[in-house]
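Pasting a structure below so you can have a look.
What you see is the complex with one protein chain gone and the rest in place.
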Amino acid sequence: MGNLLVNYGEAAAMILFVIGFSNLLLHKNLIKKIIGLNIMDSAIYLFLAEKGYIAGRTVPIVVDGVQSVEAYINPIPAGLVLTGIVVSVSVSALMLSLTIRLYRRYHTLDLDEISTLLKKEGV
Amino acid sequence: MDLVQNFPFFSIMLSMFSGIVSPVLPPAAAKWVNRAAVTVIGALSLVLLLYLLGTGESYVFMMGHFPAPWGNEIRAGVLEAGMALFFCIIMLLSLLGGNHKLLTEVAGEKQSLYYILVNLLLSSLLALVYTNDIFTAYVFVEINTITACGLIMIRETGRTIEAAVRYMIMSLLGSGMLLLGLCILYDLTGHLLMSNMREQVAILAQSGEYHMPLLVTIALISVGLSIKSALFPFHAWLPDAYGYSTVSSAAILSSLVSKGYIFLLIKLIYRVFGFQVFHDSKIVNVLFLFGLMGMIFGSLSAIWENDIRRMIAFSSVAQIGYIFMGIGMGTQAAMTASLFHVMSHAATKSLLFISAAGLTDASGGSKKFADLTGAGYRDVEAGIAFTVGALSMVGLPLFSGFISKLLFAQAAVQNTGKLLPALIVLGISTVLNAIYFMKTVIRIYTPVGDEVRSRPASGGRALYVAALMGFIVLNLLLGVNSQPIVDMIGQGLGMFA
Partner (left out) sequence: MPGRGMPMSRLKPRSEYEKTGSFRFWRWLAGSRDPYVGEVEMKAQIPKEPRELTIRERMQERQELLTRVYDIENNKKIAFFHRIYVLAAVVFCLCFAGILVAMVSMLPPTGEADRPVNNEVPARYIESGLQETGAVNIVTGMILDYRAFDTFGESNVLFAATTTVLILLHEKKKKREDGTFEEIPSDRLLEPKQDAILQASATVLVPVIILFGIYVILNGHLSPGGGFSGGAIIGAGLILYLSAFGFEKTEKLFTEKTYKYVSFGALTTYCLAKSYSFFTGANHLESHIPLGTPGAILSSGLILVLNICVGMVVACTMYTFYVMFRKGDF
């Protein structure tokens, strides 16, 4: 068992990651695939947030001039999550706009169906 | 600190800045800004390379006012500078060679957007090459992915957009795994800078603490990056993406984007995990196996393909298989061979894509083999260039492909466990390569008789021929004068450790 009971947050993050992953593998619908991608990303942010946490300490914003290490949690994972969120916003926007273009042209969200239509088009 | 040592930083910032300026410029100006930036960065990298060969030592460059474990760093050694120079040359030649197709295939007002993407792509490649920080590497991997997707779908047809979607899905799967691996690694080591991580990983590997998480991390990172660089079972997006995008994009994607990820993987192997730790984890065998499978199945798909661009694309799958076979062999010599093959394949594959564009143009725009009969007579320069590329791919002496196959074979001899499979597959793959490339070369030189279709008169022909000549010279240079380059790679790998 190891630290599983203490690390339940990370375990949840990992399960979420795999759920997102399986969404990507099993769903044909592009929107559901994008949702899967977002679940994967969020799972990683949950993992990072858990990594930064230290019991009994507060957010890393200096209050009342207290600057001791014992007072604040680790600020690095928070910074990484911030960067990661922006990246996933950009990627989602790009994926969604690709989906819009495909839907306008082929009136379907199923990637396999689009491939069949493309073969029929024979460009 | 010498001024020369600032050059990696100048290169990254200059390419980014030229990307930022491009949207407010008209397309023609954006094009010239891009060309000037790539040339200047190439020159800077050359000076840096000469400087580093002179000093023989790598150095780190602080991005900001804070030293090692706290701030952000980039690092330059011989290999990094050499790769940066090489990437600049390939990018410039690919853009020059594909310029005339770009003008016809991309809508006028979107051309300056194309140059934004190219500049950002270059900056991300440079950052991947130079970075000494894994999270920076992740951010720039994402820039690389997004801009590469943009390069695929800038030619807005149904095929390219579908290819872009498939590319993004695979690629994001890869970046998800990469990011997860990096986060776990951060949790185990407490650092984000490669040099500090390496110390911690060495301690962990020695004490045997966190053995299993470390293995999982290595697996996640390697698999993530190999998905992104289209290693064999993950290559489904590749033929459409390379086959239907505009030709400069195809050349840039095949020769630079996937190579950037491979270079990052090699860098992580040396600079974070340490060669021994990576070798002791059994993931090398998986990469070796996938590499071998890619070499065979990529070539087989290429033989069955009836479209010249897609054939070249499938050949890329096989060549990436070669590179991963080298990484999977797990010896220094094999690593050198892989890195040499990164260069040789980049020089050859972009040559093939660009010359194929000339051949298809001379055949009424059709990419089918039946229509390409005799194309070598209709577009003489493109025909010669394609033949050079094909001979290099098959591995004839004088050309760069020969040297990389020689290096792979030599490396295989040193590794007794993997000697037999490596040599057998190398042989089979060479034969298969010869079949489909020679088939194409014979096809384009089969006389058609009286019916000679005239070559479409397009502007910028001189530029196109110049780019082809540049690629041929580069290829012969790598083939004839290989020893200094192999030495440089060896020296660079030595600096990694």
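So that you can tell them apart, the chains are marked A and B in the order they are listed, and the count of residues begins at 1 in each.
Just so it is clear, a contact is a pair of C-beta atoms (placed from the backbone, for glycine too) under 8 Å apart; a residue touches a chain by one contact, two chains touch by 3 or more.
Everything numeric here is computed off the predicted structure, so don't read it as measured data.
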| item | value |
| --- | --- |
| Contacts of the hidden chain among displayed chains | A, B |
| Contact partner of the left-out chain, one of B:V4, B:A29, B:M62 or B:I384 | B:M62 |
| Contact residue for the chain not shown (choose from B:L92, B:V139 or B:A346) | B:V139 |
| Contacting the left-out chain in the complete assembly, out of B:L49, B:I89, B:I116 or B:A205 | B:I116 |
| Residues in chain A touching the chain absent from view | 1-4, 6-7, 9-11, 14-15, 17-18, 21-22, 25-26, 50-55, 57, 59-62, 67-72, 74-79, 82-83, 85-87, 89-91, 93-94, 96-98, 100-101, 104 |
| Residues in chain B touching the chain absent from view | 1, 5-6, 9, 13, 16-17, 19-21, 23-24, 61-66, 69-72, 74, 109-110, 113, 116-117, 120, 123-124, 127, 133, 135-136, 139-140, 142-143, 146-147, 149-150, 153-154, 156, 161, 184, 186-192, 200, 210, 212-213, 216 |
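Keep in mind that, in the parts below, only the chains that are shown with their structure count from here on.
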| item | value |
| --- | --- |
| Computed distance of Cα centres, chain B from chain A, in Å | 28 |
| Sites on chain B touched by chain A in the complex | 135, 139, 142, 145-146, 149, 153, 156-159, 161-162, 164-166, 168-169, 172-173, 176, 179-180, 183, 186-187, 192, 244 |
| Residue numbers on chain A that touch chain B, as the complex places them | 17, 20-21, 24, 30, 33, 37, 40-41, 44, 47-48, 51, 76, 80, 83-84, 87, 90-91, 94-95, 98-99, 101-102, 105-106, 111, 114-115, 117-118, 121, 123 |
